[in-house]
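Presenting chain A:
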Amino acid sequence: MRILEKSRILVVDDEKNVRTMVKKVFEGEFDVDTASNAEEALDLLKKNKYDLVFLDLDMPVVNGIELLERMKKGENPIPVIMMTTYGSVEEAVKAMKLGAKDIITKPFTQEEVTKVVEEILKEKEDEESNIQDMEKRIKEALTVGDIKRARNMVLELFRLKPSSPIPHFLYSLVNEKEGKLEEAIKHLNASLSLDPSYEPAKRKLGQIQRSSKSSNERKERNQS
Partner candidate 1 sequence: MKVILVGEGKLVYHLARSLLSKGYNVTIVSKNREFCEDISKTLKLTVVNGDPTKIGVLESAEPTKEDILVALTQRDQDNLMVCQLARNMFTMGRVFSLVNDPDNLEIFKKLGFVYSISTTEILASMVEQKISLEDIINLIPVEEGKISILEVDIKQGSPMIGKRLGEVGFPKGALIGSIIRQGNVLIPHGGTVLEEGDRLLIISLAEVQPEVLKFLKIEE
Partner candidate 2 sequence: MKEKTLYVVIAGCGAVGGRIAGHLSSMGHSVVVIDRDEKAFNNLPWEYSGFKIRGDVAEIENLKMAKLKNADAFLALTDDDNTNFMVTQVAKKIYNVPMVLARVNDPSNLKLFEEAGVLVVSPVILTVQFILSFFLGEDAERKRKV
């Protein structure tokens, strides 16, 4: 099975031995960063893009659950694996409700932690190829003029990836095809607010703005 090339993992736990253990397990295969508290974790999250985060549920001061909530507010959601100690069922349920991808109870073996990471990264991979697939099909639908089908698929994509810039961008293409340029611009702006670096949206926005500018100029020229 193909694991993503050099995925990046962040391990957040106040116990040194846990950080050491997880780092040791994935060293070589992935890039592993560690943090011993919430502040360090948030700092690292700002600087780097992570494919997976291990989060300790029982860290003192800022509890793992709080950090999870804070992280959810950010852009592209990163899959989080919560680490709990044996028996803390309520906390675990809370974590899952908040969107933790999986839970692993301490103490865990190297096999357990490897397995859970492989599963999540594989899922991610499948998801991404799924989305690329959908993007392709939506563009195809627009090309043949099947706006209804394109719109339905975009709405499906919204459901799957609500905080991704992609659905908004694709919806703007639908709007464009329908001639609703103002709507298209709205969605492109929405896309860029989720991810200011999303190139396709930037380009499309520039394109629309230029063409509306030139059509306005043509109108003015015609009137005068």
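Here is the rule we go by: a contact is a pair of C-beta atoms (placed from the backbone, for glycine too) under 8 Å apart; a residue touches a chain by one contact, two chains touch by 3 or more; residues count from 1.
How these were chosen: all candidates are chains of the complex that A comes from, given by their letters.
From a predicted model like this one, the values you see are computed outputs, not experimental measurements.
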> Which numbered candidate, 1 or 2, lies in contact with chain A within the complex?
Replying inline: 2
>> Can you tell me which positions in chain A touch candidate 2 when the two form their complex?
In response: 15-18, 20-21, 24, 85-87, 105-111
